[in-house]
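Only a single protein chain was left out; the remaining protein chains are all shown in position.
Let's look at chain A:
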Amino acid sequence: MAVQMLEVHDLHVFRGATHVLKGISLDVREGEMAALIGANGAGKSTTLQTLSGLLRPRSGTAVFRGTSGPVDLTRAAPERIVGEGLVQSPEGRQIFQSLSVAENLAMGAYLRTDRNEVRRTLERVHDLFPILKERASAAGGTLSGGEQMMLAIGRALLAQPRLLLLDEPSLGLAPQMIERIFDVIATLKQQGTTILLVEQNAAMALDIADRAYVLENGVITLSGTGPELAGNDRVRRAYLGMAQ
């Protein structure tokens, strides 16, 4: 029986007067990779921002099994949520442009006090992305788009996530780079990191996810295993660009 890492129930979120999430429910089990797919504006990033504590829901529950026990994501401060192990690599990478690559990574480990452990995580990140070691003293803003994506993921890994939220890692990257990033994501999963992947690129996401949810206009309309959804007619037409 798999342990639930994240349980979201009937979550309603507003942005100003706009009702963006209209009662979504989803869960992520320990060790799995779940995917949330949907078109632009469906509410994917809103979901992740709410889980990270940057937005507060109007109603509903969101509970994360953190390091020290269950965390109510609808109330906890963002820094507490990170400290408990729910870490997000945000949409558009959002690296610190004026900070060096090394400083960006150090900020990922901001809440950690165990220097030796941090050094070990840093070595692991350097193994995954050797370019981040080579360019350690370069300003983040001088990296290419793909390198910035690696930095964004590396920075999130330095926070030692129990659950890693990845928001659109394929956004704006060349196809080759997308493939590399997805290889790394698959590796992370193999190494035991639980992942919630948010993607517009449904084909790639369904290919590597264990389970997936389809978000449309703030409502979850479909869910199932990756292969189930990849075989679903509606998904094929709407998200995989396949004529029937």
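Here is the rule we use: a contact is a pair of C-beta atoms (placed from the backbone, for glycine too) under 8 Å apart; a residue touches a chain by one contact, two chains touch by 3 or more; residues count from 1.
As a convention for this text, contacts and distances are computed from a predicted model.
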### Task
For the chain that's not shown, choose its UniProt protein name out of "Tryptophan synthase beta chain", "Carboxymethylenebutenolidase", "ABC transporter permease" or "Indolepyruvate ferredoxin oxidoreductase subunit alpha".
"ABC transporter permease"
## Note on the structure
Touch assignment to the omitted chain, from A:G43, A:G66 or A:G108, lands on A:G108
### Query
Which residue among A:K44, A:R65, A:R135 or A:R155 touches the omitted chain?
A:R155
### Task
Quick one: say which of A:T18, A:S68 or A:Q94 touches the chain that got left out.
A:Q94
#### Entry: Residue, one of A:L26, A:V82, A:V125 or A:M177, that touches the chain absent here
A:V82
### Task
Just the residue numbers, please: which parts of chain A touch the chain that's not shown?
52, 54, 77-79, 81-83, 87-88, 90, 94-99, 103, 106-108, 110-111, 155, 159
